[in-house]
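With one protein chain held back, the other chains of the complex are shown just where they sit.
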Amino acid sequence: MSAVYRMPSLGADMEAGTLIEWVKQPGERFAKGDVIAVVETQKGAIEVEVFHDGVMGRPLVETGQRVPVGTPMAEVELVDVQRAAAAAPGGEPPAERRAPTRTAAVRTLPGATSPPEPAGARSITVPRRLRASPAARRQAQQLGLALADLAGSGPDGAIVLRDVVSAGGRAAPVRPPAERPAPRRGPNLDAMRGAIAAAMSRSKREIPHYYLSHTIDLTRATDWVAGHNAVRPPERRILLGVLLIKAVAVTLRNYPQLNGFDREGRFEPATGIHVGSATAIRGGGLVAPAIHDADRLELDVLMDRLRDLVARVRAGTLRSSELADPTVTVSSLGERGVDRLYGVIYPPQVAIVGFGTPSPRPWVVDGQVVPRTLVTATLAADHRHSDGHRGALFLAQVGQRLQEPDTL
Amino acid sequence: MSAETRETSYREAVREAIRDALRRDPRVFLMGEDVGRYGGCYAVTKGLYDEFGPERIRDTPLSESGFTGAGIGAAMGGMRPIVEIMTVNFSLLALDQIVNNAATIRHMSGGQLNVPVVIRMACGAGRQLAAQHSHSLEAWYAHIPGIKVVAPATLEDARGMLWTALEDPDPVVIFEHVMLYNRTAQLASDAGPVSIEGAAVRRAGGDLTLITYGGSLYKTLEAAEALAGEGIAAEVIDLRSLRPLDDATIMASVARTHRALIVDEGWRSGSLAAEISARIMEQAFWELDAPVGRVCSAEVPIPYPKHLEDAALPQVEGIVAAAKAVTGR
Partner (left out) sequence: MTDTKLHLNREHALHLLREMLRIRRFEERCAELYTEEKIRGFLHLYIGEEAIAVGVMQCLTPEDAVVATYREHGHALARGMPMTRMMAEMYGRQEGCSRGRGGSMHLFDAASRFYGGNAIVGGSLPLAVGLALADKMRGRQQVTACFFGEGAAAEGEFHESLNLAALWQLPVLFVCENNLYAMGTALERSESETHIFRKAQSYKVEAEAVNGMDVLAIEVAARRGVAAIRAGGGPRFLECQTYRFRAHSMFDAQLYRDKAEVEAWREKGPVLRFGHWLEETGMLDPAGRARIEAEIEAELATAVAFAEQGTWEPVEDLTRDVYTERLA
């Protein structure tokens, strides 16, 4: 009978696996206990077995593809009809048991990802709460007394039970409770859009931007990444973007005037190089949380940090320090297919580096026109604190660093 | 009601309880380190070896996990073992057996198997035994579902809780504070089994509730006496059972006094005092006229010299001062 082979669950903490290899090919027979495929998990590669005799059919999952437990991986033809019917491998996966945990992980964007409100927005003074013990409060409510009318004899003038009891005879009407502000609900995208608008307006209003653009040959870098990834399991592989961030971060060590803050017109160099990585939020909005000390992180670690940040941007669990700490911003529209982007500096930072989409282009090497993978890097910087000469040297050096990817 | 009483020590009361149990039930036996020929580290079992013999007063090697586990196994095999562990500090070597076996087996086996074992151990400071023989880790045991934990503070409880614990189908841990062994008082000659559940109000008062157990009971009663001299009427609750806690008695008292102070020889962080305080907050918040107070041991390993040991432990003066703070006087 026809059936499908599904991604097996090999442990309670396994949610998905990556197909590394089909051991059985279409048309090939297999026996109960045979290894049908090799699957990469967080515990390493595991040979997965079949529990029935049969014949391998059409694969439904490609090598390298990561799929959740229970996903059909291949069509199979089973010979042990009686057993196969009992086990019903072609039936619905037990989704009802996994569904609750999966959906629980999907969270809407809470207000936490919105940028901190500007100082002064919360300038309303909150009156100190009247000090009264729980027992005194209850007694006052029962007697219809307003706590504010009572004198406290407890510690720090707190109203305690005996104060209410002694005031008991002189009953006064209770004031109606003050109206409470409506609680804020759900993701506040409007607030985020407002915050972005405020920051960008201020940037364009106050910061004299200058712009530079430089084409960089990324062929070596992309080759290096491919070689690096070839010998690693999928979860240890890195993206080209990590190399770009690292190259910018390392180069900034020599260009401190691009890494820091404008403090009311004066430049304050930053003590570390914390690269804000611009990340889009589903449903609109943008944040650039910091990868701290990006110039000192190994590429693998940098990749982990980036992955973690993106996941937490999506989950809405960024820490406030990550939003406040960037000393420079890197924005990459790598997947969006544009050649170059000119950034708007995020105040009080003084520079933003942009990368367009790397793509194969004709390029002259040693007098010959050859196809190379090129990217256009841009720099937008604050002219009050640096000038085009320094900026140009900086961009050129980023390009040189990317010619030696193994030193990053 | 008994007509006759006689001067008895806490130590003698525990010994009499063991003797009584051994006579009542042939399934009862005692095992532990130096409980037999030596007569017990704190001389609790002196004389029992000669009276009952080496089978029933069973000296063990220094294998806390081994003989505690054997007690659990023997209880499952139909016996009623009393396992004595010299001090709560040594019981850490048997935590695996107590926490992973005694406490779990009934629930984990779907109710098929019971573990009617009784584990006695000494606890507490005051004898200048320093940092590996003086601790109060009762709260750790009180944290564990599946075991019952009691702390007899009075002679009646020392005499009466053991048999009730042995009759209980579930594991019971009994804590005997080392400073109590020498205490003497009048005990009825026909004193017998008492309940192992519920707290007891040891002194009545309307101004605040002092909650304590075990070795701290007498310090707390002394403090209550001193407070009475200053016009503050303190009620004193002896918890007796640390798991389960008698919430009803505590909350009823707090509802009368509106103030509570907990005296606990354990360290403050993560203590029984913390648990009781949280329960008062949950169950009697609107009764409170002041924040719940705590007097606990200083967060240090108990030191050897007398003056430092005293400074580390709850003392009468400290309890009085804390009680005054809670009452706002």
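For reference, chains read A and B in written order, and residue numbers begin at 1 within each chain.
By definition in this document, contacts are C-beta pairs under 8 Å (C-beta built on N, C-alpha and C of every residue); 3 or more make two chains touch, one makes a residue touch a chain.
All of these numbers come straight from a predicted model, not from anything done at the bench.
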#### Entry: Touching the absent chain when the full complex is considered, from B:E16, B:D170 or B:E222
B:D170
### Task
Decide which residue listed in B:T8, B:T45, B:Q97 or B:S271 touches the omitted chain of the complex.
B:Q97
### Task
Can you work out which residue in B:G69, B:G124, B:P152 or B:G214 touches the chain that's missing from view?
B:G69
### Positions on subunit B contacted by the hidden chain, ascending
27, 29, 55, 60-61, 63, 65-79, 81, 96-97, 100-101, 105-114, 145-146, 148, 168-170, 244
### Task
List the residues of subunit A that touch the chain left out of this view.
8-14, 33, 41, 43-46, 48, 51, 69-70, 86-87, 89, 94, 97-98
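The criterion applied here is as follows: only the chains that are shown with their structure count from here on.
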### Of all residues in subunit A, those that touch subunit B in their complex
133-138, 153-155, 160-161
### Message
Which residues of subunit B touch subunit A once you look at their complex with the stated criterion?
### Response
258, 285-290, 328
